[in-house]
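Pasting a structure here, questions to come.
Complex shown without one protein chain; remaining protein chains in place.
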Amino acid sequence: MSNATAKVELTIDGQSLKVDATATVLEVALAHQVEIPYFCYHPYLSVPGNCRQCEVKVGSRQEDGSIRWMPKLQVSCNMPVAEGLVVDTRCDEVIQAQKNNMEFLLINHPLDCPICDQVGECWLQEHAYTAGMGETRFREEKVHMDKRVDIGPHVLLDKERCIQCTRCIRFCDEVTGTSELALMARGNHTEVDIFPGRPLDNPYSGNVVDICPVGALTLKEFRFKSRLWFLKTADSICPGCARGCNIKIWHRDHAIARLTPRDNPEVNKSWMCDQGRLLAPTLEAGERVREPRVEGKAVDWQEALDEAVSRLRRSGRPAGVIHPWSTLEEGWLALKVLAAAGEGGRPMLMALPAHEQGEDDDLLLRADKSPNRRGLENLLTARDAESASVADLLDRAVAGELSALLVVGEDLATLVSEEKLAAATAAGLELIVVASHENATTRAGTIVLPAGIFPEVDGTVVNFQGRVQVMRAAYPPPFLARTGAWILTRLASRLGDGSEDARPRDLFDELAAQVPAFQGLTFARLGAGGCVLPGGACETPASGSVG
Amino acid sequence: MSSDHRKGDPCGASGISDQALRRELEEIVAEYPEKRAGALMCLHRVQRHRGGLSPASQVLVGELIGISPAHVRELVTFYTLFLEETPGRYHLQLCRTLSCQLRGAGELKARIRQRLGIVPGGVTEDGLFQLTEVECLGSCDSAPVIQINDDYFEGLDGDKLDTLLDELAARPPVAGGQG
Partner (left out) sequence: MAFEKVLTRNVGNPAVLSLAGYEGVGGYVALRKALKEMTPLEVTEEVKKSGLRGRGGAGFPTGVKWGFVPRGGERPVYLINNADESEPGTFKDRLLMAHDPHLVLEGTMISAYALECHHAFIYIRGEYVREYEILMAALTELRGKGYLGRGILGSDYDLQVTIVRGAGAYICGEETALMNSLEGRRGEPRLKPPFPAQRGIFGSPTNINNTETLANIPFIIERGAAWFTGIGKERNAGPKLYCVSGHVRNPGVFELPMTITCNELIQEHAGGMLHSGHPVKAFIPGGSSVPVLRADELDVVMSYDDLAEAGTMLGSAGGIVMDETTCMVDALRNLEAFYDHESCGQCTPCRQGCGWLHSLLTRLENGGGVEADIPLITELADNIQGHTICPLGDAAAMPARAMVAKFEDEFRAHVTRKGCPLRDKVMA
């Protein structure tokens, strides 16, 4: 952000600030930890100013130093900053106005918090608490509306809980452009709804649930209906495509309860697609590899690793296949393993299969369904690896030119026919398989090493924009499985390259120092928002609470 | 009572083809700098021809002016003159606001209930009359007022209302729309 924009000086609650002349009072307040309650404002949507919760007292400083206050409070979300503007967010008048507005918001609200999914992240509940709402003076019948409306494949609407902030509508108008939602009727009977037979069914529909400030919109797939305080969270990156949306993993008992987006203005703003959001069942389907195996027999890790090393070494020039879901660290280690096991002099042979589906859209979704293809390509280039296709490698095995293949994360049978795979193993190809789930490849594997998969993996990935981002594990792999990095450090170390104790962050620093594309980066610099290659300046997003 | 024999004629169901209707709407839209601005006039026109704004009509208008069906429905439900279903042949829109209330709107309501057996929101069984209470019609000097379809009937009292209802009920149904 180098281009200088005009600045103005204003005062908020006595604090003097020099800010961008195009900002609004609410934006400035949020950026400077001045708390102003609000519902309808959202940083990535237009400003409707309808909830009226964000009113503040505004005035202008006069020549003689006195302040001329505006006669009415102003909504801070639509109040442009100006030179000499004075803002008071704490005076009695403002506090009372906030209380009064909360009272209005609550009179027709069902107050069914004990059975609401939103408990714990309901802004209404939070502000009501802060405003210290007392006994109700509302002696009338509440307006009743439908409480369980199926508005789309993933989303349910409770019209009684809705506070008509229009965030969900604006999202569908302004972000996806699909306009499935609208406000029907008017006045006290205003309600959000769809057109009959035209459900909220766009690839990003789940976002409306995140931005709904109350519990009016809920995700059908929010699993376990957990009370939020029972859930643990980890900040991570969605592995669903090359966008690498920044997400939060909500989990409990080693299972994903839900995935929600985290704000990153450069990558995904505060959105994510439904595919990513609903990734959990796909990840959790199938049978996990429970323990290390050598030629079909369960063995302990020691034996499995030793055996793997001896087979790799014996082959003279082992090749590798790596799934682009793998982290940079896993890729780096896999290359180290191949290099250390090989006889030297000849380049490493490595396949990095493509996983593409559909097309890029103009919001988030990428055809490339892997989170780290660009990162791994950089590593391969840097290490002068010879790239090959999986079919190619298997042909070489049949021709007797290849006797060991390190397979990280891929199921080869999804890339070539099972017959082709069988022909290669029949010709003597030994497969050293690092895998999370049982599949045709693990069944054909000589040595099978049980590995973690998202969200059990710590590491870094590079999205299609070239942004390096940090994936964080939510919980460790199950059974005897270990993370890919754990397994591969041990193989590398047994082959004489590096220590067993290298942590992912050390590995990142090591690779960053050696791979030109990552020059200047360190794990510590990646921060919350990631950094752009090559060695680009860290662009850490302004951390505001974006909900 | 009005001498204009057309006064109070029913609107609706003109039998115009979809294609002809579409052409009319395109003509309306052409008058505005932006297509969407033709929305209200298009909905009025469709309602005049079709009697009510069915989901299919709403989709048609949406396509024509380039907005989603939900955004059309938003208009249909916001503006009280738009009806999703064809009303009774005579849509009695009784003003209930202050000036009419002061001058006997309540009596008219009672009289309608007594004579036709309907309260606001109701339709007579023969589909002839539908009653809606509406807000100030801008005719307070001739209160109490009922708008029936497109026309105002002003300065009513119970007896005048009786005569009017008799007269309307006796009219032969009109084929085709007007205007």
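In this document, chain identifiers A and B correspond to the written order of the chains, with residue numbering beginning at 1 in each.
FYI, a residue touches a chain if its C-beta (ideal position, glycine included) is under 8 Å from a C-beta of that chain, and two chains touch if they have at least 3 such contacts.
Source: prediction; values computed, not measured.
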Hidden partner chain, touching residue among B:Ser14, B:Ser54 or B:Gln101: B:Gln101
Residue, one of B:Leu43, B:Leu116 or B:Leu164, that touches the chain absent here: B:Leu43
Options A:Lys7, A:His32, A:Arg68 or A:Arg186, residue touching the unrepresented chain: A:Arg186
Footprint left on subunit A by the chain that the document does not show: 47-53, 55, 71-73, 75, 78, 80, 97, 100-101, 103-105, 107-108, 137-141, 143, 163-164, 166, 183, 185-190
Touching residues on subunit B - with respect to the absent chain: 31-34, 36-41, 43-44, 65, 67, 74-75, 78-82, 93, 96-99, 101-103, 106-107, 134-143, 147, 150-152, 179
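Rule of thumb we're sticking to: only the chains that are shown with their structure count from here on.
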Length of the line joining the C-alpha centres of subunit A and subunit B, rounded to whole Å: 53
In the complex with subunit B, residue positions of subunit A that touch it: 178-186, 193-198
For the subunit B and subunit A complex, residues of the former touching the latter: 55, 58-59, 67-74, 77-78
